[in-house]
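Removed from the display is one protein chain of the complex; every other protein chain stays in position.
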Amino acid sequence: MALTREQIAIRVARELQDGFYVNLGIGIPTLVANYVPEGMEVMLQSENGLLGMGQFPTEDEIDADMINAGKQTVTTVTGASIFSSAESFAMIRGGHVDLTVLGAFEVDTSGNIASYMIPGKLIKGMGGAMDLVAGADNIIVTMTHASKHGESKLLTKCSLPLTGAGCIKKVLTDLAYIEIEDGAFILKERAPGVSVEEIVSKTEGKMIVPDHVPEMVF
Amino acid sequence: MALTREQIAIRVARELQDGFYVNLGIGIPTLVANYVPEGMEVMLQSENGLLGMGQFPTEDEIDADMINAGKQTVTTVTGASIFSSAESFAMIRGGHVDLTVLGAFEVDTSGNIASYMIPGKLIKGMGGAMDLVAGADNIIVTMTHASKHGESKLLTKCSLPLTGAGCIKKVLTDLAYIEIEDGAFILKERAPGVSVEEIVSKTEGKMIVPDHVPEMVF
Amino acid sequence: MSGFNKVVNSYDEAMAGLEDGMTVIAGGFGLCGIPENLIAQVKKMGTKDLTIVSNNCGVDGFGLGVLLEDRQVKKMVSSYVGENALFMQQLLAGELEVELTPQGTLAEKMRAGGAGIPAFYTATGYGTPVAEGKDVRDFKGRNYILEESITGDFAIVKGWKADKFGNVIYRHTAQNFNPMAATAGKITVVEVEEIVEPGELDPAHIHTPGIYVDRLIVGTFEKRIEQRTVRT
Partner (left out) sequence: MSGFNKVVNSYDEAMAGLEDGMTVIAGGFGLCGIPENLIAQVKKMGTKDLTIVSNNCGVDGFGLGVLLEDRQVKKMVSSYVGENALFMQQLLAGELEVELTPQGTLAEKMRAGGAGIPAFYTATGYGTPVAEGKDVRDFKGRNYILEESITGDFAIVKGWKADKFGNVIYRHTAQNFNPMAATAGKITVVEVEEIVEPGELDPAHIHTPGIYVDRLIVGTFEKRIEQRTVRT
């Protein structure tokens, strides 16, 4: 069975470590905050200028001046700090964020990522995504393995305009956890009940399959 | 008579305007603060990170954490702000300071200035002087017109290593107020009782002498 | 009050001197911390052919979006412009140019503009459409692209409190792009919720020192919320 959105978030959360500063993109990545393991603390960085993002406010707490990078109203946790966009991206570009999780349309075996623009469709802009992928050492891309029409999103070469070149090493799809190394996808784990054959058949780029590919356990 | 240190400071102070943010170098420039005209307010920028430097503290007010760029203990004026060295030089380099006053060993007709190093003697460093001369539009250099041995400090080409290239337009010496334009010194004012001939004879670089060179009045 | 008093008493005065074809840098992220009344004043003035530098372009009918209604904007420099139907319509009709700029690069371009840094290298955008036509250089084995700084004829900024000398503090995440915008305008105009006497703000807590501020005005703000999310 393909992973649910929640299972993707749970699996990503296993990459967290106590004391990590983490930037979570919009969509599934945001859900990761719900699955921080017991006894572990992480601090969420929001690129509009907030380190220590808390949960959504109650009706009474809502404040137009307190939002996250998704423009949602939020709160702060104890020990938070608030700063300018320049300072926020100094943190990001300078490699100070321990883990970045974000979505994508495509990744390829060179570690390229395309996530912000589909030519001919609406052009909305890259926001902070280009800075995030260029600045972080430790990035997990979350995405569906293939489109609804079965077209692979794990490619030899991205077909869409890139968000970043050569910066992705870890991809979690609804079917598998994959690392990118020396120009190939390495199949590290598979979703429960999903066969290696299915994953390989839905992967257009070169994939290396180790002898044993463990099933994820939830 | 050559101007005294105080007269040099008084003459420089005439270039002040109400609401000017001013950076005063060490030595004679510092004295300018004593001659701000009545009814006019200026705010002093100290490049170690202080906008709104006040007078020296009383014995009771002395605070090791409150110093100026000359490492002297100081106070702040009402409405001051304190910030990092990066922010301070963002102000300076970005041209936000209205007037900079600093000393020099030599200036030349190309607007070059040498002020930080005499080869073969002790090398102390340029501190913030290179940033100040490169960042400011409006700089007044204060210096003696010639050395004790009579050697001119207003040259065709600076002989000492430069602090900045092509950035000086106004020079006040103990003998004259001079502007630099199109590769020449323009004699604008002379010290009381000092003849044009004396000034010209002590100026090695090309000097243009207008028909009328007013005497400074103190 | 001395020559450091930056307070003006009308929005007409605040934006006096704005002319067709000028570049305006605006603070704000989404609808948070935007100079709403200064934007409204630009709409009222009807100034045309503006280049607007701002992370976003507001929404239909609010924030910078209102400047699209009478086609006052020639070009937007932004990182994300997806919240605005009129924007897309004018873009696709070729009536509007857009220069998409990564958010961090945009923030740094404004800061550099104010700080006298004409250009800087960044890894952001290397190998992407953003790099087209830009210098590439290797530092310590990695490729970076050269990005030039931005300055504006005007900067329009939303603060929380300021003293009369123009020392400004921002509230919560309404800070965002405002401090950098404030440094990068030939004329920097700040609107705030409250103006206090000099000395009331702690010198160590000032986000934007008064040296960057030319005009200061107090306004009232709608502060529209773009994504109202609550927990129960």
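Per-chain residue numbering starts at 1, and chain names A, B and C are given in the order in which the chains are listed.
The criterion applied here is as follows: contacts are C-beta pairs under 8 Å (C-beta built on N, C-alpha and C of every residue); 3 or more make two chains touch, one makes a residue touch a chain.
These numbers were taken from a predicted model, which means no experiment stands behind them.
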Touching residue (missing chain; options C:E19, C:E148 or C:E197): C:E148
Of B:L162, B:I178 or B:A191, the one touching the omitted chain in the full complex: B:L162
Chain A, residues in touch with the chain not shown (by the definition above): 17-21, 40-41, 43, 45, 51-52, 76, 78-83, 87, 89-97, 134-135
Residues of chain C in contact with the chain not shown: 108, 112, 115-123, 137, 139-140, 142, 144, 148, 169-172, 175, 202, 204-205
Chain B, residues in touch with the chain not shown (by the definition above): 46-50, 55-59, 62-68, 70-74, 82-86, 88-89, 92-93, 112, 117, 122-131, 134-135, 161-166
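The criterion applied here is as follows: only the chains that are shown with their structure count from here on.
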Chain C and chain B - chains in contact with each: none
Chain whose Cα centroid lies nearest the overall Cα centroid: C
Chain centre separation in whole Å, for chain C relative to chain B (CA means): 35
Where chain A and chain C are represented by their mean Cα positions, the distance between them in whole Å: 29
Distance between chain centroids, defined by C-alpha means - chain A, chain B (Å): 55
Multi-partner residues of chain B (each touching 2 or more other chains): none
Set of chain C residues in contact with two or more other chains: 111
